[in-house]
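With one protein chain held back, the other chains of the complex are shown just where they sit.
Order as written gives the chain letters A and B; numbering starts at 1 within each chain.
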Amino acid sequence: MTAAIEVEGLSVSFPGPDGRQRVLEDVGFRIAAGEVLALVGESGSGKSITALACMRLVPKPGRIDTGRVALEGRELLPLSVPEMRSVRGAGLSMIFQEPMTSLSPVVTVGDQVAEAILLHESVSKRAARERVVALFESVGIPDAAARTNAYPHQLSGGLKQRVMIAMALSTRPRVLIADEPTTALDVTIQAQILELMRDLQRETGTAILLITHDLGIVNELADRVAVMYAGKIVERAPRRALLSDPRHPYTQGLLRSIPALARPGERLEEIPGVVPAPDDWPAGCRFSTRCAIAFDRCRAEVPAERALGPDRSSACFALEPEAGS
Amino acid sequence: MEAYVFSNLLVAALVVGGVVLARVVRRDRLWSEAMGELWRRRRGSILVVAAFVSIGLLDSVAWKGGSVVGDDLLASHEARTVVDRIFQGAKESSYSAPLASESFYGGEALADPGGHWLGTDLLGRDVLHRALKGVRVALLIGGLTSAIAIPLALLMGVGAGYFGGRFDDFVFFVMSTLASIPSLLLLIALIMALGRGTWQVCLALGITGWVGLCRVTRGETMKLRELDYVQASLALGVSHARIIVRHILPNLMHLVVITLVLLFSQLVLSEAILAYLGIGVSGSWGEMINQARNELSREPIIWWNISAAAAAMFTLLLAVNYVGDALRDVLDPRTLRETT
Partner (left out) sequence: MSEVPLLRVDGLRTWFPIKRGLLRRTVGHVRAVDGVDLTIREGQTLALVGESGCGKTTVGRSILRLEEAREGRILYRGTDLRTLEPKAMRPLRQKLQIVFQDPMASLNPRLRVHDILAEGLRSFGIGSPGSERTDRIAALLRRVQLDPAAMWRYAHEFSGGQRQRIGIARALAVDPELVICDESVSALDVSIQAQILNLLGDLQQEMGLAYLFITHDLSVVRYLADEVAVMYLGQIVENGPTARIFSDPAHPYTRGLLEAVPSVDPDRRRARAAVLGDVPSPADPPPGCRFHTRCPERMPRCDQEAPPLFEVERGESRCFLSGPR
């Protein structure tokens, strides 16, 4: 069956002092219809650039060097700019981290969402407005009809994010990319938004690419997880397997450093050192400089992703099945 | 002390000051990188400005005596600058075209045929000479006025932004009042009151020109004051004076420099308008243009006077603006605050 979205061999580079610098290297994944894939990583992992690359919104002077992105079988990278524009917002939608800066401050929220609908479908303005009110209700905005005339600055962070979700879902996209959708929100509002996203996802059957650094949110929403580090995917697994039995040393380190899992008074497990910047990536495995179990081969060669079981894989020499077994 | 001695000392002080400033900039990595970037982007314009500044400096070093061409005894008793001495060609009686060998009206032979590259004016003075002397005047206008306007703007702006309260209300009131009076009328009134000399014009220009920078520094100071590192210093018991000097002013300098450079052209042009009204600084390009007004309506047209002044002004201001524009990009706080 065709995946809702399929990415293969995606690499992105930016110009640097010594020529072009890769920030994303050979990233690939598939999301089936109705599935939620979480892309997890800390700052500098490349997860946001992955999202932008799928939408072909990588900011200049960045550039997609290689790879392919296919939306329900249709190749996106070779499309012309007008063709891609008709895909964005319709087949492939995105919501961003900062609702404050994603909405135009001088247009009412109702008009902004209506604009999205009118851009991709030929319906009357009236019909579009009616759909906006219905959408606002479905995302839990109280007093929906009145709220369509509000300006963004009159709404709270939680309400603005609901508007963003409404806008993203207004055109019934096949795939929704959510880039840290709740990071800027208070935890009680975050819980509301997560619940909303869960319900909507179930109702509409939209595939979601969820970008986050928070493993708790991963647990809430994701079906499958891919962990990124320094521009590459280092581990892939279904949600439950990843959280209960992480294999890659980085994933393990991440989980262990979460304060929620520690006992009070105990020292937290640390991953020593810092995430290397793209112009400072070590030769060989990028995590080797911080890994407790790194050995010579790790520092010399880059490990490829190898299957560890059905639906699990990881890029780590320590995990490679022994030769002959 | 005679004027020319004072002028010489001033130039010496400026040169020393310039060298000290260069060393301070070199030691501050952020500034020296910015200046390096500026050089890379605007080599041509910087050289043009440097050339003009050199001419201005040469025209500020004067002494009496020395050789004189012809029998102009008066000249040997006046203090003459380096520029003056280069143009020792004899004075003509009236107009002559550029590179001409005879006078414009009447066709008499000139005292210095072909020696006046840009011709002579109504009083027979070499136009190139006068144009070059205008450089010093322009620099003086820009420099002296800025020396008045900038400290005033900083004092008021930083004070208002940092301390707020009644001082802020007072500054706001003064700024708004000044901004509501048409600056030209205010200038005229001030110059009539103060008199017609160089420093009076500069003072008047300074009084009308500080408001823009003040507004900007006030806003920036209010922003800076709320930054965490200023709050941290307050929590460390650092005095307000030290905070202003150490944290606020250095982070305003880029704005000051940009304003200085871009204000320069505004000031020179303002002076030209004042000259047009007869209350400018003597020896300026504005004055040359004003005096040459009627020449354009003559038949045949006398064009070299006004062209020389206008061309000189245009060249200098264009170069300064070019540099100022690049300066604004280079000193963008984002570049100065490089983060990964």
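Quick note on the criterion: a contact is a pair of C-beta atoms (placed from the backbone, for glycine too) under 8 Å apart; a residue touches a chain by one contact, two chains touch by 3 or more.
Source: prediction; values computed, not measured.
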Which displayed chains the hidden chain touches across the whole complex: A, B
Sole contact to the chain not displayed, among A:174, A:224 or A:239: A:239
Residue touching the undisplayed chain, where the options are B:7, B:60 or B:251: B:251
Omitted-chain contact residue, chosen from A:57, A:146, A:274 or A:300: A:274
Contact with the hidden chain (one of A:107, A:134 or A:261): A:261
Contact set of chain A toward the excluded chain (per top definition): 42-43, 142, 156-159, 186-192, 194-195, 213-220, 239-240, 243-244, 253-255, 257-262, 264, 267-272, 274-275
Where the unshown chain meets chain B, residue by residue: 28-30, 227-229, 231-238, 246-247, 250-251, 336-340
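Just so we're on the same page, only the chains that are shown with their structure count from here on.
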Gap in Å, rounded to a whole number, between the CA centres of chain B and chain A: 55
